[in-house]
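The complex appears here minus one protein chain, its other protein chains still in place.
Chain naming follows the written order as A and B, and within any one chain the residues start at number 1.
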Amino acid sequence: MKPFLPVYACAAYLFLYLPLLALGAFSFNNSKIAVWQGFSLAWYNGVFHNSALLEGTLHSLVIAVVATVAATSIGTLAAYALWKKRVAWLTGSLYLSLLSPEIVTGVSLLVFFQWMFHFLRLQLGLHTVILAHISFCLAYVVIVILARLRTFDRSLEEAALDLGANEWQAFRYVTAPLLLPGIVAAALLCFTVSFDDYVITSLVAGVNSETLPMIIYAMARKGVSPEVNALSVMITVGLGTLVLISGRLERQR
Amino acid sequence: MQTVLELRALSKHFPTHRAVDGVSFAIGRGEFFSLVGPSGCGKTTTLRLIAGFEEPTSGQLLLDGHSVEGLPAYRRDVSTVFQNYALFPHLTVAQNVAFGLARRAQNGKPAIAGKIAKALELVHLSGKEARLPNQISGGERQRVALARSLVLEPKVLLLDEPLSALDAKLRKEMRQELKNLQRTIGIAFLFVTHDQEEALSLSDRVAIMHRGLLEQVGTPQAVYRTPKTRFVAEFLGDVNWLEGAGVRPEAVRISRTAPVSAERATAAVVEGQTFLGNCVHLSAKLENGSACVVEMAQQECDFQPGERIYLWWQKADEFRVPNEAAA
Partner (left out) sequence: MKLRTVFLAPGSIVMLGLFFLPLLIVLAYSFLSRGAYGGVTLPWTAESYSRIFDPLYLAILWRSVWIAAVSTALCLVLAFPLALYIARAGARKTLLLNLVMLPFWTSFLIRTYAWMFLLRDTGLVNTLLQSLHVISAPMPLLFNTGAVILGLVYGYLPFMVLPLYATLEKLDPALLDAAADLGASPAVAIWRVVVPISRPGMIAGCLLVFIPCLGAYLTPDLMGGGKTVMIGNLVQNQFTTARDWPFGAAISLLLMAMVLLVMRALGDKGEELL
């Protein structure tokens, strides 16, 4: 019993990290095949010279930033309102949105946009992707902020009101500043979720708005591409850093 | 005394119970008024109704003669010192104290600067302006809460059990400080507590609440010496119920011989005594079976169990309450 758990845990962590570590190791490989042939930064170089990849990254960043700003603001306000008074249908729908399979969310948004395009003369593009991302990121933001608010001392807002602050001022000068670490944590989480999305994005993106995950997917389907390895490492390290910062902020008191 | 705050049949009903049931009283300008009662009696709810954190089910609330029960908390000229002080953790002491003034400036009401230093001086906290709430002691935090409310010069200061979080020694010190503070600034204080000793020692007048109802209002001496209900009598101290009247243990005298000029007297047998440090409680049993406790100094008590003695007291020390089932 005693030695089993730690050994098992080691094996489990290995299982979790091995594929990524292997990918990372071979991204520095001086060869296309899975045999080590020396250290090389060629693939990283290749990524920076691949215009399609760079354009895809740009699209993903723009989408993630806009969707994050929107979803974080809307979500924070909504979470605050829900904390003050429960609204069953909204909480329920956010919960459902979180658990819905991405394919259903993606399909429903595609269908919705195409239906809307009967009335507006628009096409699928970055704007539809951004709207889609705001929709599915909202639940993540609300959950993070609500969790923060649950530990919040309600008498602080009462004290603010007592001292002459109206409801907005109480929020602006007392609750919001104290909520800031949580808001940033939610934003970082939102960014990560948005940047990585493939399923929903691929359905509502249209022709000229390829995102990075869409490009990686296409490359992964085709076969071995060491540039994808290098790219993967960079994305993993980048997103991983954001997640670590987000976790740090969430725990801050 | 001019009335600054008046409650008229104020009620707050919840689906399960009546927290506040038709409470009426008035507080005068500059008065130290306590609202006392056991936990659950409705005193905190009453405070919250006055502050504006709860809406009354019925009744009126008048501040300086004007009806305020429809006004939100931030429009009422009262200020609250919370039980846990509710200091804003992200603001310094000075910023906390300045909070109300800053909001007034924003909301177009005249705000006089420079009052912050004066407020801190009043509560003996000068020099700690730049500290954060988590960098000062519990007692200091309470003083910041006081300064924060007083700097706004409210018509009434509401204090929600402000001393209950402090240890016994600090409590006694703070009691005196609060009393002095109130006398100095002359603002009416509404002091909510469950500790009857605190209420009696600090207040100009006391209101006792029980199960949402106001039992009695009066000066500490009046409510202690002439309680109007059984609950008030027993809440404020020990009572001996003898022959339909109530007598406090410290009002009962004891002697071995029959008293000559006593208004009330009865024979009894000593049962025992309990040493309480600053006094002794001697228990005796009357001929009709009732028990009586007599409070006396240690030096006076040389009575043995089984001794036949006489108990006597003045009629003025007696009080009668309506016949009701024991609380």
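For this structure, a couple of remarks:
We take it that a contact is a pair of C-beta atoms (placed from the backbone, for glycine too) under 8 Å apart; a residue touches a chain by one contact, two chains touch by 3 or more.
This one's a predicted model, so the numbers in the text were calculated from it and none came from an experiment.
For the chain excluded from display, the touched partners among the shown chains of the whole complex are A. Residue in contact with the omitted chain (choice from A:F39, A:F119 or A:W168): A:W168. Between the chain not shown and the residues A:V47, A:A64, A:L124 or A:L138, the one that touches is A:L138. The residue from A:N30, A:S93 or A:N208 that touches the chain not shown here is A:S93.
Residue positions on chain A in contact with the hidden chain: 1-2, 4-6, 8-9, 12-13, 15-20, 22-23, 26, 33-35, 73-75, 77-78, 80-82, 84-85, 87, 90, 93-105, 107-112, 114-115, 131-132, 134-135, 138, 142-143, 167-168, 171, 189, 192, 195-196, 198-199, 203, 213, 216-217, 220-221, 224, 228-229, 232, 235-236, 239-240, 243-244, 247, 251, in rising order.
One rule holds in what follows: only the chains that are shown with their structure count from here on.
Contacts from chain A toward chain B in the complex involve residues 153, 155-156, 158-166, 169, 173-174, 177-178.
The part of chain B that touches chain A in the complex is made up of residues 51-53, 72-74, 78-80, 82, 84, 86-90, 99-100, 103-104, 106-107, 109, 148-149, 152.
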